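Take this structure first; my questions come after.
Right, subunit A next:
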Amino acid sequence: MREMIKMVVVLTVLSAVSGGLLAYLRTATAAQIERQELEFVKGPAIRQILEGAANDPVNDRFKIDVDGKPRSFFVGVFDGTPSTVAFEVTGKGFADAIGLMVAVNVETDKLAGVAVTTHKETPGLGARAKEDPSFTAQFKGLPVDKPVQVSKDGGSISALSGATITSRGVCAAATDALSQYRELKPRILEKVKGFKK
Partner candidate 1 sequence: MPEAKKLIVSHAPFIHDGSSIAHRSGQVLLALMPAALAGIFRWGVPALGVIALSVSSAMLWELAFNKVARRPEGIADGNAAVIGLLLALLLPATAPWWLVIAGTFLAVVIGKQIFGGIGANPFNPVAVSLAILAVSWKQFLDFDAMLLTYDPGFVMIEPLTAAKAFGTEAAARFSSLDLLMGRQAGAIGAPFGLWLIVGGLYLVVSGVVRWEIPAAFLATLIVVAAAFHLVDPLRYAGPAFHLLTGYTLIGAFFLATEDSSSPVNFWPMLIYGAAGGLMTILIRNIGAYPDGVIYAVLVINMINPLVDKIRPRALGKVT
Partner candidate 2 sequence: MAKTLVQEFTKGLWAEIPPFRLVLGLCPTLGVTTSMKNGLGMGLATTFVLVFSNILVSLMRNLIPSKVRIACFIIIIATFVIVVELLMQAYAYALFQTLGVFIPLIVVNCIVLGRAEAFASKNGLLASTADGLGIGIGFSLSLAALGAVREIIGTGMFFGYSLFGPNYKPFTFMIQAPGAFVALGLMLCLMNLVGKK
């Protein structure tokens, strides 16, 4: 009986101590881990579409609650004015969801660029949406009030050959992002002001 109690006590104490330690460590590192994730997963895409910004867009970010959930917006400062914001949307790809980082110029209401962040598309076909800069370059300068479409559907984007579904998914995500932008524009403008230097 004594051994039984000892077993229970030792295991319980051990688990409790280990659980407490891990819980503490998790909260202690949470902020750093979030920063690292931004840096390594979304950072490259953000830097790519906000190329030439005077600030570090990954650091200069703010959050807006959309439908009760906070969403991150990244600000790019060009020529001294915080003119561009980037945010992430998801679209439906051929295999799985495609994460798309979309940057919009708030002064001219034009797309400043898009870049794929996460995807599971076929290597060599759909995956070129991320790797081939000439595909995403087509999005630059499109107006925000019109849906983005591939040329097959009457738009101006020429689809990746052999990856029409991926191309359509990216376009749909971009269109979605633009409609969100129009909706959120007043709130975005308000927040962006704070980044003026």
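Before moving on, here are some points about what is shown:
Here is the rule we use: a residue touches a chain if its C-beta (ideal position, glycine included) is under 8 Å from a C-beta of that chain, and two chains touch if they have at least 3 such contacts; residues count from 1.
Criterion applied: all candidates are chains of the complex that A comes from, given by their letters.
These numbers were taken from a predicted model, which means no experiment stands behind them.
What touches subunit A in this complex, out of the candidates 1 or 2, is 2. Taken in their complex, subunit A has these residues touching candidate 2: 3, 6-7, 10-11, 14-15, 18, 21-22, 25-26, 29, 32-33, 36-37, 39-40.
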